[in-house]
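Removed from the display is one protein chain of the complex; every other protein chain stays in position.
Should a chain be cited, it is by its letter among A, B and C, assigned in written order, with residues numbered from 1 in that chain.
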Amino acid sequence: MVCMETKKLAVGILGATGMVGQRLASLLENHPWFELTWLAASGRSAGKPYREACTWQLREPMPTGVRDLQVHECRPENSPPQLLFASLDSKVAGEVEPAFARAGHAVVSNSSNYRMEPDVPLVIPEVNPDHVVLVRSQRRERGWSGLIVTNPNCTTVGLAMSLAPLARAFGLEKVLMTSLQAVSGAGYPGVPTLDILGNVIPHIAGEEEKVEREAKKLLGAFSDGRVQPAGFSVSAHCNRVLVEDGHLETVSVALGAQASQEDLLAAWRNFRPAPEVARLPSAPRHPLIVRDESDRPQPKFDVNAERGMAAVIGRVRPCPVLHYKYVVLSHNTIRGAAGAALLNAELLKAEGYLD
Amino acid sequence: MVCMETKKLAVGILGATGMVGQRLASLLENHPWFELTWLAASGRSAGKPYREACTWQLREPMPTGVRDLQVHECRPENSPPQLLFASLDSKVAGEVEPAFARAGHAVVSNSSNYRMEPDVPLVIPEVNPDHVVLVRSQRRERGWSGLIVTNPNCTTVGLAMSLAPLARAFGLEKVLMTSLQAVSGAGYPGVPTLDILGNVIPHIAGEEEKVEREAKKLLGAFSDGRVQPAGFSVSAHCNRVLVEDGHLETVSVALGAQASQEDLLAAWRNFRPAPEVARLPSAPRHPLIVRDESDRPQPKFDVNAERGMAAVIGRVRPCPVLHYKYVVLSHNTIRGAAGAALLNAELLKAEGYLD
Amino acid sequence: MVCMETKKLAVGILGATGMVGQRLASLLENHPWFELTWLAASGRSAGKPYREACTWQLREPMPTGVRDLQVHECRPENSPPQLLFASLDSKVAGEVEPAFARAGHAVVSNSSNYRMEPDVPLVIPEVNPDHVVLVRSQRRERGWSGLIVTNPNCTTVGLAMSLAPLARAFGLEKVLMTSLQAVSGAGYPGVPTLDILGNVIPHIAGEEEKVEREAKKLLGAFSDGRVQPAGFSVSAHCNRVLVEDGHLETVSVALGAQASQEDLLAAWRNFRPAPEVARLPSAPRHPLIVRDESDRPQPKFDVNAERGMAAVIGRVRPCPVLHYKYVVLSHNTIRGAAGAALLNAELLKAEGYLD
Partner (left out) sequence: MVCMETKKLAVGILGATGMVGQRLASLLENHPWFELTWLAASGRSAGKPYREACTWQLREPMPTGVRDLQVHECRPENSPPQLLFASLDSKVAGEVEPAFARAGHAVVSNSSNYRMEPDVPLVIPEVNPDHVVLVRSQRRERGWSGLIVTNPNCTTVGLAMSLAPLARAFGLEKVLMTSLQAVSGAGYPGVPTLDILGNVIPHIAGEEEKVEREAKKLLGAFSDGRVQPAGFSVSAHCNRVLVEDGHLETVSVALGAQASQEDLLAAWRNFRPAPEVARLPSAPRHPLIVRDESDRPQPKFDVNAERGMAAVIGRVRPCPVLHYKYVVLSHNTIRGAAGAALLNAELLKAEGYLD
């Protein structure tokens, strides 16, 4: 059994000094399978120990094990381990990630560049673990010994997790979503205080398009060696609000079949990931939590449910325009980024893609 | 002409110490038609001068003219003037407002209690000034020498103003709205800091129902002596965010007829209120402002457009689920409450209902 | 040895539904010595289970063990256990606390009412554990079988902890302090959002007087059966800022003897509480933490140091007016209230006052 291995697998981070890189470093502390041994970032940080290269932003202290790790430049020549988490700015991810995949590395990416490529898996392990198999054609067609696997945009994750059981149980026709997104989603330094204090910004560049595209790929069916995007329509309104962590989303859905409110609640409450996913060390015991209070979920109270790996649903009720409406919340830098990548890496490992 | 009158009409406020009462006091300073001479509030405030009865919350100073006005109890015996603005808690408005209407007073109300009564006008002067005529049957049926006229809920106003030109030009079938509402909407003391600092509350008691109901009455047709609610469906998701003033709303609409994005923009930009409304002293020159920037409107920059009396629209674009989507912002305690009531009172005056 | 006891001591909370009461409930979960079995609050809450009586404000969930505990009225007839934590509004504490002490209960109080009474210990266990002995004269003079012991105001605690090693090592002559205090210090609902969003309030009623008085009693010497207040002068400026938890204080001090900056740092770093205090279950391993960075402590990163029980010091440097200046931070509802009371109760237990 996997967890019996006595030696941990060395892993690295491309883009280690950013917000998501910091979360990865934090989540990898004491990980049962992986050991963080290698860090890379932009040229500005290269050559420095991590503690100096990085403006640490998390409330929990920097893990002692990484404080003195040297930060490298993002180049395959710098002796990286086989498995690499990539949380790079999309301006550089487009070149850096394939360079590592070509050089034989498994790149578990949080960037948007390759998510929509037909041969690149876009995966939430609880939702579409079968899509990982796309890696085979990816390797074959691109002639790579490595691979790229991606997780969705931070705003898509919670939405897709809440939609998956509905799509399975009732079919899905229309999805209308408005997000209230946390500032940590913009990285660091990210959102200037003067832009958001006592304010709301009703626009996040590229975000709505990502949500509308990625949700359909995630809930699409894998067959004949490729993913057929799901047929429902999605519309997203994305907003930035003065919250540190946690994207809250209001959602209205039209279903493909008649369903009572109790049916919806049951679909969510009975949702279980595949057993091989439930067994992964970072998998939440309850990936979907449904709350009954009239005013939950709230970032303040619910963002860290299941160590930030759950999507928390509430306020389920009929929608006068579509069929039902509800609210869903997920932690944007854990469930929506670092934790999502980590779970993907665990899936790759468990499924033998790293052997 | 009305504005030539040399003597101003005395007016009073029921609920003068609350958030909306303060806005009314502020807006009535130097008003060309009205002079604030009488204040009433709860028993706790009665007998005190206004400056002591009220925890002033506005950034602009308390008008000097009201500082020393005595606060009365909300009873018709206390010699109020004919025209009264009512911004009472709905727990007491239900009894207090008709008591004054019965005693011959014109009550211009911001409370929700009577908005949906068939014989009570629910009016936004730029949208449905013809509904005011309901007052006639109201007086007749209820045997009142006074009257009650109401303005909509603060969240409904901006939405209805943005929908009105679309409904007229193209017909309206479906409206899906998510609000990001300011804390001043909850009055004072209102939202505790511990509830909202770094947080979002996805629930405001009764708000969604009000929006869904009131929008249809506002855009309904007056005929045969009554208002027939408009036939479109409305779904509202209401949220509280850490903003002082200004309700921002994301809106998706399905129209009754084909229309290009340019058609929508033209409908909004060419929107003009009826001439008798445009002439009212508190009427904004541009009740609808459409912005072209990718990230506007924002509360910080747009809430005070047209002295807080405009609805500011932006981000107009196709909606993959309904037809179009956009963002609208309006000032919740001015356009959505005190300014709305003031404009209603001006309409009553101009139309001769106060003679 | 105390910790070998197999049976935990039953404890109760007077004022269980407030902010500090909630912290107490949270800190008492899984406490090695105490078991929370009894709750009391105002008449409004009495008769309800705790989960209904209380608007839970902490980010960590309500401990399951207290959810169903019945809330009583604050009366000795309601079968409270011997040891009671009191976090009552000072309007009622003045009567309630002595009623329980008279009835034989040990009241460990967070309220200000009795702190300055000559026969009531005002104690920070790391600073002045010897003052507890005042309880003996208290009992004798008042004829109580129970007792009252108090902890200082939340703003005084961090200041006094930082001053104690300086007073011992160099003597202390003058202390000038400005606080930037968190909103949780005002309880719930506490500070209205409209008062503090984008604002600072340079006044907290009664706070400056408390700090100026209590610091001198805490650092006073116990002799001849009474506490002689310390002779230094203290001046406090207290401000409310938009922080959830954590009072940050800038401090300038004049010492009684020459000391280098290194001497100060050494005095803080070498500070150790008495061994019997260090052994208490809630005692922090490092009650004083000195940070070297130029911009620490900060509430965001440091408030939970030592589970909220440390005072974190930083920015130590010469003061052009007095001798040295520095910044100190402590968690206002843990170190400054609930945790302070808990540590006092543990001290009482360890010293045999509860036998």
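Heads up, the rule we're going with is that a residue touches a chain if its C-beta (ideal position, glycine included) is under 8 Å from a C-beta of that chain, and two chains touch if they have at least 3 such contacts.
All values reported here derive from a predicted model rather than from experimental measurement.
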Sole residue of B:198, B:220, B:284 or B:339 that reaches the chain not shown, by the stated touch rule: B:198
One chain isn't shown here. Among C:31, C:102 or C:300, which residue touches it? C:300
Touch with the omitted chain, as defined above, among C:32, C:61, C:118 or C:198: C:198
Touching the left-out chain: which of A:26, A:150 or A:184? A:184
Can you say which of C:42, C:55, C:137 or C:250 touches the chain missing from this structure? C:250
Of A:79, A:145 or A:193, which sits in contact with the chain we cannot see? A:193
Touching residues on chain A - with respect to the absent chain: 57, 183-184, 188-198, 242, 244
Since one chain has been left out of the picture, which residues of chain C touch it in the full complex? 174-176, 178, 180, 198-203, 205, 212, 233-235, 237, 239, 241-244, 248, 250, 252, 294-300, 314-315, 319-322, 325, 327
Chain B, residues in touch with the chain not shown (by the definition above): 59, 197-198, 300-301, 304
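Assume only the chains that are shown with their structure count from here on.
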Distance in whole angstrom between the CA centres of chain A and chain B is 42
When the centre of a chain is set as the mean of its C-alpha atoms, what distance in Å lies between chain A and chain C? 42
Quick one: which residues in chain A touch 2 or more of the other chains? 198, 300
